[in-house]
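Quick one: this structure, given as C-alpha cells, is what I'll be asking you about.
Not every chain of the complex is shown here; the ones you see sit where they belong.
Going by the order they are written in, the chains are A and B; count residues from 1 in each one.
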C-alpha cells in the first residue's frame, strides 16, 4: 500500500512534463549525490528572484472559517483520516497560492505539522503533499514532524508554506 | 469571557485608524471570500519590498537573559498564566522590532508555539497576539500550535516572527 503510493509518485515524476520548478528557484544538490536514493524533497532551494509569499498555517477547515472554531465545522471537516485532512489542507493552500498568482512550482519550503503520529504517517502525509508538486516535477524543501496538538484535538495536520511569486 | 475578548478585538479593528498593514506588504485574499467570517489572521501576505527581519523565538523571559536559564528568572517570569506569558513575550518582540526600525504593521508571519494546551488556548493566545496588531488594522499570517515542551517546563509560549523593514 505504502509502496503503491511511492510507485505512483515515482510514475508521476517520470511522466514527460514540460513544467518544472519555478524560474525564481534554483534547486540545490550536493555535488555527486546519490541519484539512486528516492528523495521526496529537495535538500535546499535558493531563491534567485521574485517576491516572497508567506502563507498562514493551513488546515482541513475551509481557508475562511469562523473564530472561535465552530464545533459543527470541526466535526464536518476534521475527520479522523490523515490523508483526507492533508488533501483538504493542500486544496486550500492551492487556492491561496492561486489568489496570489503563484503556482505549486513556486513553493520554496513546506512545514508539515502532524498530531497523533502513527508509524508511517510521515510517508503518508508526505506522499499526499508531494502529489501536488509532482506534475511540475517540483520538490520543495520540507520539514515534517508531529507536534502535541494543533488548533483542535481533531486536527491531524497543519501545513505552512513559503513561496516566491513573480515580480 | 472568550466572547468578550473577541468583541474587544473586533471593536479595536473597527475603530477609525489611519494606520494599516505596512507599505512593504500586500495582504492576499481569495477572490469573493466570505467577509462575514471573523478571521484573526491573513491567509497569506506578499512581500512587495523592504528588507527581511528574522527574530529569534521570543519568550516571557526578558529578551536578554542568562544561559543556562537562571532558576529564579524562570520562577519570576514564567508564571502559570498563558495570557500573561503571551503579553510579556509580545512586549519583548515589540522592543526587538523597534530596535530594528520595524513596526507591528511590518510583521509578515507569526509562529505561536504553546505548551500544555487547554481547550480554548488557541483563541486566548491569538487574541492577545492580535491585540498588538489591531491598532494598525494589520493581521499577520499566523501558525498556532502546541508542542511538547519549550525552553523550560514552565514556559507556556514561544513566538517567532518574520517582518519586513524599509530599505
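In this section, a contact is a pair of C-beta atoms (placed from the backbone, for glycine too) under 8 Å apart; a residue touches a chain by one contact, two chains touch by 3 or more.
In this text, all values refer to a predicted model and were calculated from it rather than measured experimentally.
Undergrad: With 2 identical chains placed here, what is the total number of copies in the full complex of this structure file?
TA: 3
Throughout what follows, only the chains that are shown with their structure count from here on.
Undergrad: Centroid of subunit A to centroid of subunit B, CA atoms only: how many Å?
TA: For subunit A versus subunit B, the centre distance works out to 24 Å.
Undergrad: Can you list the residues on subunit B that touch subunit A in the complex?
TA: Touching subunit A: residues 2, 6, 28-31, 33-34, 37-48, 52, 108-109, 115, 117, 120, 122-123, 126, 141-148, 162 of subunit B.
Undergrad: Mind pulling up the subunit A residues that touch subunit B in the complex?
TA: Checking each residue of subunit A against subunit B gives 51-57, 63-68, 95-96, 99-100, 111, 113, 147-152, 158, 160, 165.
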